[in-house]
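In this view, the complex is presented without one of its protein chains, the others remaining in place.
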Amino acid sequence: MDVLYGIPIIGLFVQFVAYIVQIGPNIAPIMLAISVPLAFGALCGIMNERSGVVNIGIEGMMLMSAFFGFVAAGFAAGSVDFDTSGPFGVTPPILLGVAVAVGVAVLLSLLHAWLSITIRTDQIISGTIINIAALGLTGYLNRIFISPNPRLGAGTFQTWRPPDWLTDLPAVGWVFNMFLKQGPIAMSLIVFVIVVQVLLFRSRWGLRTRAVGEHPRAADTLGISVLALRYRNVILGGVFAGLAGAFLTLEQTGSFQNGMTAGRGFIALACVIFGRWTPIGAFGAALLFAGADAFGRTVGLIPPTGELAGLGEVLGAVPDQFYGVLPYVITIIVLAGAVGRSVPPAAVGRPYVKEGQET
Amino acid sequence: MRPREWLRSAMAAATVPVLAVVLGLVAGAAVMVISNSLSTGVTDVGLPLRAYGSLLAGSLSGLDEVVRTVSEATPLILAGLSVGIGFKAGLFNIGANGQFLMGALAAAGAGAAVSGWSPLLAIPAALGAGMLAGAAYGFIPGALKAWTGAHEVVTTIMLNFIAAALIAFLVTGPLATAGASFARTGDVGNAALPLIIGRPGGTGHLGILLAVVAVPLAYLLLFRSVLGFEMRTVGANPSAALYAGMRPARLIILTMALSGLLAGTAGAGQVLGISHSISASYSTSVGFDAITIALLGRSHPIGIFFSALLFGLMRAGSALMQIRERVPVEIIDVIQAVILLFLAADIIVRTVFRIRAPGSGVAEELETVTRTYGGAA
Partner (left out) sequence: MEMNETGGRDHTVSAAPYPAKPAANATGGAPPVLEMRGVTKRYPGVLANDHIDLDLRAGEIHALLGENGAGKTTLMNILYGLVEPDEGEILLDGTEVQIRGPVDAIARGISMVHQHFMLVPVLSVSDNILLGEEPMSGPIFINRAGSRRRIRELGKNFGWEIDPDQRVESLSVGWQQRVEILKALYRNARIVVLDEPTAVLTPQETKEIFTVLGKLRAEGYAIIFITHKLYEVLEVADRITVIRRGRVVGTRKPSETDEDDLAELMVGRNVELTVDRGTSHPAEPVLVVDELHAKDDRRHETVRGISLSVRGGEILGIAGVAGNGQDELVQSLTGLRRPSSGRVTIAGKDVTNHAPQSLYRAGLAHVPADRQRHGLVLSFPLDDNMVLTNYSDPPFARAGGLLRDAAAIDRRADELIAEYDVRTPSREVVAATLSGGNQQKAIVAREFSGDLRVLVLDQPTRGLDVGSIEFIHRQIIAKRDEGVAILLVSAELDEVMELSDRIAVIYRGELVATVDGRSANREKIGLLMATGRASGSGTETQPEPVRP
């Protein structure tokens, strides 16, 4: 190997691969965790766009869910004492928080549905309203409810510890580690991705959703209610946005900061496009983003040393901020590269008007 | 059109925006009362009146206050025009924030470098650097859209984050000034914009004039020039523009660069006129205000001018409101979101105020924005 490592440039690449292989198993669970809000956001986007609705308000929905989920759980935990907790460290306040988070996102989805489906506001404006409202309202309420209560919080879900014999299995052990050393919201993601994937292509709901997203008038002439189906999908999408928000404050961090979604809702949209509007594809894209993110976080903690010192020098010279912006840069590259090659549902962004009601 | 007709159509266009502002203030009042009663247990119905009272006191009660209002409005006018021109060409520039930051960064960096020059040279150099940086940062999403179809709504947001990271990197590293207690750029010295109004040490800087001049220029561009006709045609119907021999790709890039230039000017003006340096955590929300302002002003330069003054007033007065009535300044963001909601759903405004007259939706020209989402040009 040393011989290979010594070659200029190619050697660095070989070292890089070796480094990834070395740290991969360790960062795999982190990577999955980072992908969770992205993938849930992407599921929300898929639910919307497959039925013909653009939703750029996912960011705001996530932020509002994260905030209200956190505040609800925090106040519930503050008013009643719970010393018992179930598996995953489940406590009633955290569960309440998740429910509130989902409820808030569903309400916002209802607003988005009403604006973009019923009164046919421009859908991107509708999403922008939700984003701006979320930033403003959470900022304002943060000042009123969280700032005066610095100890507010209900803790987080605990990650599960899979048995050692499973994670120690040669070659595949790290996969179990990646998918099982997780909290409940992260684990549910895997289930949701598979369920939505199967339903989208095999169920009646899926067929109708795809038809409405591609050619709503055709679906309408066959008796499918375009508006009702879009409403249902946008609202169901809200559930996923809510879970993404709940994950941020109730599973990952246990605290709330203004603007903590940090563009994840938009990166999720890039995942939708990159994953060609399929749940599994979008999940794969989310893992790619998360991998870049996790890599950036790991380089500082476990820098390449020993044989890989050459790589370590190079990576060490790169400023931290560069790793921080990797997901954003990749999003732009993905959009620039994937658009045109992956075709969106034909009716996306177009409000549906029934025949004879144009005037 | 004759003057009287013009006035009538202007009033018709302003009806819904004005009423949306009224409803926004009412909703803001409701949020104040409810959140106050939830957090303190006291229901104080008089709070909104007192809060809005101190908002006005903080923004209009004297020359100092008015100057502050106008200087708060200055970047909003420029950024509002930035977003508005984009809308007219069918582009949604959510990246005015990032372009503003790049303008501020370049002006701060260039300003510190030329701080010893004569003001006559230093000011144009620093201002020009900021304008160019903004234009360049607008050029990127424009070119990405024109050449690859990547939608500007997502790319500009990503570029906002990247701009913030770039500031953090440059201001803690290459551009950091020695001997400061925290990471910041050096003072812009002679590149600082001179005061033209108000007390010494105030904020009545030359940049205000820049914004005021930009309004008629934008009007001239959009409605009297051939280029403006091309931009509006691309925004209204890209296929027809192509058929008419216009070059949509070039116009998209040009519009985004111009849009970035305006936002960059806003950023440069803030740094050279007020703060004179930037810190590593320098940030802004001007770009989001600008979206509301552009929509409130119906993407028309004159409408944008008045909307920006309104938001400048609220921003200028909100500090006093927070001190006197303990209403967080973030309430302005809430009011802004509500105004935006009522603008988009003008059906609510029409129902509440029983307006029967037909009116066009606020964001008609935005159709193209959503239509191109996903890459279908």
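Per-chain numbering from 1; labels A and B assigned in written order.
FYI, contacts are C-beta pairs under 8 Å (C-beta built on N, C-alpha and C of every residue); 3 or more make two chains touch, one makes a residue touch a chain.
Because the structure is a prediction, the values reported are computed rather than measured.
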item	value
Chains on display which the left-out chain touches in the complete complex	A, B
Absent-chain contact - pick from A:His112, A:Arg143 or A:Arg210	A:Arg210
Hidden-chain contact residue, picked from the options B:Leu242, B:Ile274, B:Ile302 or B:Ile348	B:Leu242
Per the touch definition above, residue among A:Ala171, A:Leu222 or A:Ala317 touching the missing chain	A:Leu222
Residues belonging to chain A that touch the chain removed from view	199, 202-205, 207-208, 210-211, 214-215, 217-225, 228-229, 346, 354-356, 359
Where the missing chain touches chain B, by residue	1, 224-227, 229, 232-233, 236-237, 239-240, 242-245, 247, 364-365
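Please note the rule applied: only the chains that are shown with their structure count from here on.
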item	value
Where chain A and chain B are represented by their mean Cα positions, the distance between them in whole Å	30
Chain B to chain A touching residues, read off their complex	31, 35-36, 38-39, 92, 94, 144, 147-151, 153-155, 157-162, 165-166, 168-169, 173, 285, 288, 291-292, 295, 328, 330-334, 336-338, 340-341, 344-345, 347, 361, 363, 366-367, 369-371, 373-376
For the chain A and chain B complex, residues of the former touching the latter	49, 54, 56, 115, 119, 121-126, 128-129, 132-133, 135-137, 139-145, 148, 262-263, 266-267, 269-270, 273, 319, 321-322, 324-325, 328-329, 331-332, 335-337, 339-340, 344-345, 348-350
